[in-house]
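Single-structure report; data block below.
Of the protein chains in this complex, one is absent; all others appear in place.
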Amino acid sequence: MTPPVLATREVGKRFYDNVVLRGVGIEIRPGRVHALLGENGAGKSTLINLLSGVLQPDAGAILVDGQERRGLTPAEARRLGIAVVQQELSLAPHLSVAENIALGAMPRRGGFIDYGQLAHGAGQLCARLGLDVPLDLPVERLPLGQRQLIEIAKALWRRPRVLILDEPTSSLSAHEVRTLFGLVRALRATGVAVLYISHRLNEVLELCDWVTVLKDGVVTADQSLEGSDPKALVRLMVGREAGDLFPPRGTGGEGKLALAAHGLVGESLRGLDLELRYGEVLGLGGLLGQGQEETLRALYGDLPLRGGEIRVDGRTRRAASPGRSADAGIAYVPADRKREALLLPLPIRYNLVLPALRRLATHGLRRRVREAITAASLIREFAIKANDPRDAAQLLSGGNQQKIAIARWLPLSPRVLLLNDPTRGVDVETKREIYARLRRMADDGAAVLLLSSDTLELVHLCDRVAVQRDGRIVAELDRGRLSEEAIVRASLGMAA
Amino acid sequence: MSGLELQLRLLWRRNAGLWSLFTLLAALLVVYAWLHPGLLSIAGVARFTQTWFPVALVALAQTLIMLAGGIDLSIGAMVSLGCVLAATLVGETATAAGLGIAAVVAIGATIGATTGAIVALLRLPAIIVTLAGSFLIAGAALLVMPRPGGSMPDWLSDALAGDRPTALAMLILLLIAWRVLQATPLGHAINAAGDNPQGAFRSGVDVPLARIATYALSGALASFAGVYVAAQTGAGDPVIGMPLTLDSITAAVLGGVGFLGGQGTLRGAIAGSLLLVILINVMFFLGFPPVAQYVAKGLIIVAAMAVRLLRAG
Partner (left out) sequence: MATALRTHSVGRVLLHRVTLTYLIVALLWVVAGVLKPGFASAGHLRYLLELAAVMGIVAAGQTLVIIAAGIDLSVASVITFSAMMLPLLSPAGDPSGLAGVAATLLLTTAVGTLNGLGIVLLRVHPLILTLATATILQGALILIAGGSAISVNNPAVVFLGNGKLLGWPMTIVTWLVLGSLVTALLHATVLGAWLFAIGTNDRASRLAGVAVGPALVAAYAISGFCAGLGGLLLLGMNRQGYVGIGEPYLLGSIAAVVLGGTSILGGRGSYLGTVAGAVLLVTITALITVVNASAGWRSILFGALILGLLLLSGRDRESR
């Protein structure tokens, strides 16, 4: 067997108190298509970032051609022949197909761009990818699938030895997938090493030779794919211990309808239907980027809709904005707490009363004492570890910041709570507290919608789970049918 | 597709969005020529391009920076500085004049590069850095020449702003120079830097360098506009460039350069500046008082932004 061109040895990576990867070893060999599988948050993206020099490992080593590379940078990785095709596009929308393919690596002759070579090379790559588009077309005019192919062409332009494909087929048509597979096989034949990340198991089984499965930052399988069956692979990805993290579920009688969405069409939403009842915790699951965040933003009134309607307490909502929603008792906890929730340089106390400022004031005049009392009671109730409520919020740990992002809505006693992955990057103890809090709010009659990338909390915390895929709800699993396997299968588009 | 064909097609494609602007321009030119038949002679063209040339230069300067995703509020001050420097440095003989002009342009480029470095390397908001820069540069202009004065050689004024269409020729030369620059990796990097800075950076494009280059080029263009204004008026004036900052933004917006960078062409900017100048001239011939142009300019920029917003949906 040929020696690995790119490998990791016992690498570990943590973000603050959150361990993402532990002792991970992976060997990427020339002439082999290597699959990387794992659930959301298993550490796949972090591993790719380590392999391409975007992040540095805390422990272990990255090896290129058997040699340890310390402090690998993206530029260096590129020079060593490692090319990554990321999910988020790195194309310049107004530039042409040809210019994008050669971006950052323009062929030149005597200080000028060599258009002859550019046209020749880019044309050849497009032909290999089955892309029949004029080279001079600005890429913004191409459909998403073809842009994805340009992204791949861009990686191939530099003649990589290692090609890392992160969900390359997510927006391709069946025909385009076939062409891409042909190309990957041809590359394999010429000795290129391919690392293939995909949620589509059937693709992996068809195309790949070897598989590494990650679960919670640990390798759970590293084996040949010959003769594997998909159910066994899913089992390797799931199956974590729930322990005593989750509060017992309430009796959960059928509450009244709080929010109902019908046929929502907008950014990433393609005819979404969803019903949320008072007294329940409804989970919203699925693979990353299937429009779940947009669902929450639409319900909160932060996303312009092109179609469909939202009913609040049975009445159709006309004008929508976050301010109106907040006034109507709908609260939203964004995923990116540093950019979308907290005002980091401002005091903790201020952050805790921001949404309720108007409610606490009389005739627009702030009542400082009332604000201070409110903030103090929230700090106590949520056990927020703050030295002084006048400190800037940025001094708090991630977990405490997240508590603020949730706690600040409480003075408004929201009837509907929309949460966007509230436990991501949060320590275990805080997770436990957040779970208990959400359950208590539902027991008190609030409607809780929990978007989560953690299958475990969907299974053990929620009363019901809706699985979103491609801008629609594709499965609703009630308590009797809730299991990690069922959610993962529905997410992958397999029959339940 | 051959290399030449690709190059020609890219050229065509970049102009494609501008046809409506060009048509509007042609129509306005006809109206203007009808109102002012004197336009249709060599001297008429020469005189008309002279009023247009400084605006076109600052529009180019602004467009370059906007292409790479920035903005420059110090362009007007830079024109003033170029103007007073020219009236001080440019000598009587041809050699002395050449050296003087070169010195003025070099100073402009250096100041521009410094601004660019502050914006690109320290990652400070361009809009405020260049606002501060405009005070600094305007102050420097006032130090060089507290009140209008100095002189330009008569032969130079005659050559640049006389009865020959020198301005038009220089404009065409500049466009050709830009085409040449576009065929280099730097020109390409300037476009990519404004279009998707993160993606370009990740693809190995030197985004900060591209940004600094645009500010340096823009400084050179603006200071040359100052030299030209000095030649036109025959003297230096430390505040003459003031209204050109807004003019440059208006022309660039009219020519289709977005505030978010990446879109638009220098040809568009030149067309935008021409549109602006003709509109004002036509207003003049229709009997509007000269100050009405201020109102018109302000309204034009607001309207242009509104149209842009409507089009983006």
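Just so it is clear, A and B label the chains in written order, and each chain counts residues from 1 on its own.
Throughout what follows, contacts are C-beta pairs under 8 Å (C-beta built on N, C-alpha and C of every residue); 3 or more make two chains touch, one makes a residue touch a chain.
On a predicted model such as this, the values are computed, not experimentally measured, just so you know.
Participant: Among B:P37, B:G91 or B:P146, which residue is in contact with the omitted chain in the full complex?
Facilitator: Among B:P37, B:G91 or B:P146, only B:P146 touches the chain that is not shown.
Participant: One chain isn't shown here. Among A:Y332, A:F382 or A:Y435, which residue touches it?
Facilitator: Answer from the full complex: A:Y332 touches the omitted chain.
Participant: Which one, A:A75, A:A186 or A:L346, makes contact with the chain that was left out?
Facilitator: A:L346
Participant: Pick out the residues on chain B that sit against the missing chain.
Facilitator: 73, 118, 122-125, 127-129, 131-143, 146, 238, 243, 245-246, 249, 259, 289, 291-299, 301-302, 305-306, 309
Participant: Just the residue numbers, please: which parts of chain A touch the chain that's not shown?
Facilitator: 300, 302, 322-323, 325-327, 332, 334, 339-346, 350, 354-355, 357-358, 361, 364-366, 368, 387-388, 390-392, 394-395, 408
Everything below uses one rule, namely that only the chains that are shown with their structure count from here on.
Participant: Between chain A and chain B, what's the gap in Å when you average each chain's C-alpha atoms?
Facilitator: Whole-Å distance between the two chain centres: 44.
Participant: Which of the residues in chain A come into contact with chain B in the complex?
Facilitator: Answer in residue numbers: 74-75, 78, 89-96, 98-99, 103-106, 108, 111-120, 123, 134-138, 154.
Participant: Could you please specify the touching residues of chain B with respect to chain A in the complex?
Facilitator: Per the stated touch rule, the residues are 1-7, 9-10, 12-13, 180, 183-185, 188, 191-192, 195-196, 198-200, 202-205, 262-263.
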